[in-house]
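Before anything else, here's the structure in question.
Omission of a single protein chain aside, the complex is shown with its protein chains in their original locations.
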Amino acid sequence: MPTIHVEMFEGRTLDQRRKLVKELTDATCSALGVQPDSVQIVLTDIKKENWAEAGKLFSDS
Amino acid sequence: MPTIHVEMFEGRTLDQRRKLVKELTDATCSALGVQPDSVQIVLTDIKKENWAEAGKLFSDS
Amino acid sequence: MPTIHVEMFEGRTLDQRRKLVKELTDATCSALGVQPDSVQIVLTDIKKENWAEAGKLFSDS
Amino acid sequence: MPTIHVEMFEGRTLDQRRKLVKELTDATCSALGVQPDSVQIVLTDIKKENWAEAGKLFSDS
Amino acid sequence: MPTIHVEMFEGRTLDQRRKLVKELTDATCSALGVQPDSVQIVLTDIKKENWAEAGKLFSDS
Partner (left out) sequence: MPTIHVEMFEGRTLDQRRKLVKELTDATCSALGVQPDSVQIVLTDIKKENWAEAGKLFSDS
């Protein structure tokens, strides 16, 4: 608590994931005044054929 | 906004996904009076071994 | 299966909810070839102070 | 209704999934007084490189 | 890890919640061989006007 879920397009490198969870955790601690230990983050990779905007899959854009 | 998440069994074709996001977007715009651009949809494919009803996995049904 | 979650701004009327779940169900059955009985939908009302784009709450836009 | 989502590290066997959904369903029926048929469960396998605590991926721990 | 989300109709008592999280935690530890400390559970109360099956809100059933 807090728990953060991030949905993003697949293809991010391990280094990007590392940087992302570090910076999201720092941002959360700074804004909410919580301890890093209390922040859990789950990343979800979404294929472009599974994400749509305006009725159109991103794989078709 | 609105954002729609659909969980469905894996195995849908690209054409089914295309049709699904188009029709869900139209339905949302029609019912809520929003613009297509504002509707985001994320599809999630679930394996039958990861979905259960009445305490039983669908892969065992 | 399928299960649909819709996040939308709070303030929708009961009639809009009725129409939305009816049309989303029809769209899903049409696109995926499933029966209406199998479609579950959960609506979530989001306050404008709890939704942000580009780093800015919608309540501040 | 109720619907239960479980996020867990990937690598669980089919037998563990079977036991998990059976026991979660029993627990839910016992605590809430609902029928097993009404309990749906979706399991999600998370890679260690997609789960973080205290700003650090579990794959790096 | 694991993290469990339960969606259920609103109206459960505090005692039902207490019993539910205790039994779900026990079930998870038993089935997956994890420690109770690692199990987080979030309960979400859903109004009948926000849950639909077969295109019909439960508040209309």
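Letters A, B, C, D and E mark the chains as written, and numbering starts fresh at 1 in each.
Here is the rule we go by: a residue touches a chain if its C-beta (ideal position, glycine included) is under 8 Å from a C-beta of that chain, and two chains touch if they have at least 3 such contacts.
These numbers come from a predicted model, not from an experiment.
S.K.: Which positions on subunit C touch the chain that was left off?
M.R.: 7, 46, 49-57, 59-60
S.K.: Contacts of subunit A with the missing chain: which residues?
M.R.: 1-9, 12, 16, 19-20, 22-24, 26-28, 30-32, 46, 51, 58
S.K.: Which residues does subunit B use to touch the chain missing from this display?
M.R.: Those residues of subunit B that touch the unshown chain are 1, 3, 40, 42.
Definition applied: only the chains that are shown with their structure count from here on.
S.K.: Spell out the chains that contact subunit D while also contacting subunit E.
M.R.: Touching subunit D as well as subunit E, we find A, C.
S.K.: What is the distance in Å between the mean C-alpha positions of subunit C and subunit D?
M.R.: Chain centres of subunit C and subunit D, defined by C-alpha means, are spaced 24 Å apart.
S.K.: Roughly how many whole angstrom separate the Cα centroids of subunit B and subunit D?
M.R.: 20
S.K.: Would you please write down the residue numbers of subunit B that are in contact with two or more other chains?
M.R.: Subunit B, residues with two or more chain partners: 7, 22, 24, 26, 46, 51.
S.K.: Pick one for the touching-chains graph, please: line, ring, star, complete, other.
M.R.: Graph shape, chains as nodes and touching pairs as edges: none of the named types, so other.
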